[in-house]
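For this depiction, one protein chain was excluded, whereas all remaining protein chains were kept in their positions.
Presenting chain A:
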Amino acid sequence: MPLVYLAVRAGGAGPERVLQILSGPRTLELAMRSIGLAAAVTAACVVIGTGAAWLVVRTDIPRPRVFAVLLALPLAVPSYVAGFTWIAEAPGLAGFWGAFGVLTAVNFPYVLLPVAAALRSADAATEEVARSLGYGPLRVLATVTWAHVRPAATAGGLLVALYVLSDFGAVSLMRFETFTLGIYTSYRGTFDRTPAAVLGCVLVALAALVTWGEARARGRSAHRTSSGAPRPPSPVRLGRWKPVAVAALLGVVAISAGVPVLSLVRWTATGTDLDLGALAAATLTTFEVAALGAALTTVLAVPVGVLAARYRTRTVALLEAGTYVGHALPGITVGLALVFLGVRLVPGMYQQLPLLLVGYAVLFLPLAVGSVRTAVAAAPPRLEEVSRSLGHGRVATLFRVTLPLAAPGIAAGAALAALTIAKELPATLMLRPTGADTLAVELWQHTSVSEYAAAAPYAAALVILAVVPTLLLQRITGRPA
């Protein structure tokens, strides 16, 4: 809905104006930058993620479990927090290489985790057969093993590309102007908002393309044909390469997780003008919008999730697909679309809490629908049939059987949504009610005027808010948040 309006708003200016913006040198430059950054980060993430996954899962590297946890940690660091720490430590990094480094450091686990899972599920037998047929170890790695993990690596890589395209925090702090930042500046800077709308549409189109590619990559993954439990392969002996491998992994961990943590500690310690009152207020605001947003998102997600899990009709599939389109929506475009929609339809809503909450719902509905659907699908339909046969109608059965059974999963989904909302930056920046600044907004505002010491406490609070529940959630649900 907001998207349609965005398109209408963009088209409303007349085709010549749209064409003029589209073909303008600025658009081309932004596109080149966005696509170039996405391609570079994706390539780096695939190399680092796959390599690290192989080292952790398949070799005799010491303490693989510790490495597995450490390498997943960057997932919990919002890109703008990582960006803040990098720019605070080394202001000279601003620009392409800074943005590239930050985004690679926080995104490579999206490749690492699925590839590691694929490597763990690979059956040693196929690799052993290849060896016995005369293939050397490297050739086996390049043919059999890579064929097995390629779908996982591709899907993970496209996910990275999607996140890079829609990232706002890191690129804005690194002052590298991509689509997202371009949209924001042209929205803030001028009264003519047509360029922002047009750019928003282009960004959505790019993201949709990547999402489509990811879905295709995922659908083509090959499955093991033999039955029975796969036998884990014996680990590869690294021999004299072991110190090199350990050093490489430690380097990755140090850059991706170590730098933010150390930098935060340092800046928080040096920060003398700590305004506890403002910090508390921002934390409170963050909790408030996260809780309300998650509640609204979950309430909206329950009917869609239940329908999707239980009734596979075309309408439901369409409805579900509709919510999943949101997965590809950059926060900045959702924010923009809602601003237009709000100003036009309900002027009183602009920069009011309800509009912000709607924005969160649009952005994170897919997340919540996914958890509701999984939780409901895990509740056996047989139990619902028993309930029906015992005289309870559909609705009574939903409330007495299905929802109680799915409650833990739905609650976990709501917690995940709250967590993600707490970390959200661009939509919050555009839609927040005046004066109600979340931790992320405060951090961004201080950093963009180079007040690193003042920004640090907010970043630290965000990391604590983000990392601790993320680890807990990961433990409960067994999947990365």
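Methods note: contacts are C-beta pairs under 8 Å (C-beta built on N, C-alpha and C of every residue); 3 or more make two chains touch, one makes a residue touch a chain; residues count from 1.
Just so we're on the same page, contacts and distances are computed from a predicted model.
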Absent chain [UniProt protein name; select from "ABC-type quaternary amine transporter", "MrpA C-terminal/MbhE domain-containing protein", "Fe-S cluster assembly ATPase SufC" or "Electron transfer flavoprotein subunit beta"]: "ABC-type quaternary amine transporter"
Residue touching the undisplayed chain, where the options are A:S387, A:T428 or A:T447: A:S387
Contact with the hidden chain (one of A:G189, A:G251 or A:P404): A:P404
Chain A residues touching the omitted chain (full complex): 380, 382-383, 385-393, 397, 400-401, 404-405
